[in-house]
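The complex appears here minus one protein chain, its other protein chains still in place.
So, chain A:
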Amino acid sequence: MVDQLSWKVGGQQGEGIEKPGDLFATALNRLGYYLYGYRHFSSRIKGGHTNNKIRVSTRPMRSLPDDLDILVAFDQETIDVNVRELKKGGVVIADLKFNPALPEDVDVRLVSVPFTEIAKGLGSTLMKNMVAVGATIGIMDLPIEPFQEVVTELWGRKGQTVVEKNMAALEEGKKAALDIVGGPLPEFKLAPADGKKRLFMIGNEALALGAIAAGVRFMSAYPITPSSEIMEYLIKTLPKFGGTVIQTEDELAAIVMAIGANYGGARAFTASAGPGLSLMTEAIGLAGMTETPVVIVDTQRGGPSTGLPTKQEQSDLNAMVYSTHGEIPKIVIAPSTVEECFYDMAEAFNLAEEYQCPVIVLTDLALSLGKQTVEPLDYDRVEIRRGKYLGDETLPERPKEELFKRYEFTLDGISPRTIPGQKYGIHHVTGVEHSETGRPSETATNRKKMMDKRLQKLKGFRIKTPIHVHAPHDRPDILFVGINSTEGVIREAMERLEKEGLKINHIHIRQLYPFPADDVRPYLEASEHVFVVEQNATGQLAQHMILNVGYREKIHRILKYDGNPFLPKEIEHEARALIKAKELI
């Protein structure tokens, strides 16, 4: 019995490879296991190798494992590409149809099951996916009932016969595999899970749910990988709540429409990835200058330009912190788990209204598209706070000549806000420097005061948890620092290094801008060395740390920018190499 293992299914893109992965993971999630998935795909619709790797564990594991236990292959390419990832003694379950073959020098077992033939016998080769899952069930000795339950839900709409045929495919796949192997393989038998009910979703779905929970009824966006699922989920869901999504002509329109809707008093947002964010930068400045709340999601992918559109990277940090000309107040928050995608997204709308500025929710591809087990989302944790927005009840009458001071100078720099339609709230808004009533004003004194007022808003700004802290040591040898999806993989590498006697702390940055220097400083101070782990080539997070906190001499970078997520062993090896090369310890 094992308390965790990893399973991967692979084949040609466009052949429905998502289905078996989803079925496998959903059923195991219902049994109470923790799942963590990553899909490898390319920027084309048909053809090309694609795979879905899923880690199953009895405790939360938020990273990909170094290796693989079971590989389900629908073609020889899947074997050729992935076989070396398998552990010694791992198993390849492959479709007999393509005469699967293993290289001679690998110590893995090949189980060739006639996926296609069995499926054909049941009426359609499409069901080969189900046969493959059935074979997995047999080899891992999993209970078949939760799988049957999911199959019923998946195919129920298509009628009883379709459901029955898919059930039969599961059963026959299981039987065929067991006949070949002789019985379940105990090395792949999972220890029982706690059976607790949890959710299973990708980061993008959690972001979309967070937006709905925060009161969003309008989104404007332009499709792009890896953010499209956010709009797709909302297109499907918002009509239930009287809302809608506009697929705009480009990202310039997407952000400006969202700004227009927020100006109108609705909660609206847009989401995109690097190329789209590049187009949005002028409008981000408009929101900053006009103090209009707006939320923008950036799901990072490989850059620059079109870069690696379907691959993992964290290279937009600088762009999100610095982009737009001039100087504006802006907030950039970075969730690190799917759960946080939900809560942070919901909170982003509060921050945008409270501070009347753009709020960027930064994720990365592995977080946005990786499917994870999620603890039940807590309705009561979602607050709605609208800052200094004045409803009609609180808006005093005023004569016509006296415009509402939308940009009133206040102690905290935040001015009361009204929205179009309110009788006593009429004011002007402009991206030109302006007076308290929003009229263009270029006098030097006003300019300075207004600039100070806007920047004042975020002085000392801090979200509730600007960093995650895992700091068992007062004076550690190494402090690991990361952002977004790498929290789990850093933790795993760290646990391994600790076994060698190294003392390691870990902080994960959740508030990128304004940089929470006071929160970060003590951990940097306490540690002998700092290893900043990030998925880009120039160490952008490390730059922000040096800039805001200092300790340049302590800071080292562990970088990866080949498009794939970090594996625990990579961080482990790089850390070791760094220690050795620089004679750190």
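In this section, a residue touches a chain if its C-beta (ideal position, glycine included) is under 8 Å from a C-beta of that chain, and two chains touch if they have at least 3 such contacts; residues count from 1.
Just so we're on the same page, contacts and distances are computed from a predicted model.
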- UniProt protein name of the chain not shown, from "2-oxoglutarate oxidoreductase, beta subunit", "Glutathione-dependent formaldehyde dehydrogenase", "Spermidine/putrescine import ATP-binding protein PotA" or "ABC-2 type transport system permease protein": "2-oxoglutarate oxidoreductase, beta subunit"
- Query: Among A:114, A:243, A:275 or A:516, which residue is in contact with the omitted chain in the full complex?
  - Reply: A:243
- Query: Of A:265, A:302, A:466 or A:539, which sits in contact with the chain we cannot see?
  - Reply: A:265
- Message: Just to verify: which one of A:6, A:82, A:290 or A:310 makes contact with the chain not shown?
- Response: A:290
- Residue among A:174, A:427 or A:491 that touches the chain left out of view: A:427
- Query: Which chain A residues touch the hidden chain?
  - Reply: 30, 197, 199-201, 205, 209, 212-215, 217-218, 220, 237, 239-244, 246, 248-250, 252-254, 256-268, 282-283, 286, 290, 374, 376-377, 379, 384, 400-401, 419-423, 425-432, 438-440
